[in-house]
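A protein chain is absent from this complex, but the other protein chains hold their places.
== chain A ==
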Amino acid sequence: MGWGSVVGQGWRYGTLESRLLIPRSIKVRLQPDPFLNELTNMFERTTEKGSVWVTLKHSSDKSKVKRNKMKTAGEKIEFKCLIRATDGKKTISTMCSEVGPKDHQRFQSSYATILKARMTALKKRERKDKRKTADSDKKQDLKKQSKPSK
């Protein structure tokens, strides 16, 4: 919970890197919950300009050398889901494993909730407009029909 409290205060009292003096270029590995907090901040920071990238990758979180050693030793390599997010200025990442299925599902649903809450600039389905155009078409048709009758 140590990380959680740091990030929880972070958005109130300054950004995470300024508090911990982490250079922007370094990738910050976070626990899932602080990651989601920081992701929310990223979305907030980029509302007026900029983009957010979120990348998912199948990863063992081990170097290639170590993986090869484990392979030759016949050890089973555990793969997890690595999630990275960046706004072009700083990068955060977290690991999401199937070992704790509850955490995994909770992370998935919180991530979905954040996306839903933040992606508000996308266009809604234009049902009403379609109806309007359909109506106007009908009106035009009526006009056309009415014209010959005159």
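Rule of thumb we're sticking to: a contact is a pair of C-beta atoms (placed from the backbone, for glycine too) under 8 Å apart; a residue touches a chain by one contact, two chains touch by 3 or more; residues count from 1.
Keep in mind that, in the parts below, contacts and distances are computed from a predicted model.
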(message) Given that one chain of this complex has been left out, which of "Checkpoint protein", "SUMO-activating enzyme subunit 1", "V-type H+-transporting ATPase subunit D" or "Signal recognition particle 9 kDa protein" is its protein name according to UniProt?
(response) "Signal recognition particle 9 kDa protein"
(request) Write the list of chain A residues that the hidden chain touches. (result) 43, 46-59, 79-82, 96-98, 104, 108, 111-112, 115-116, 118-125
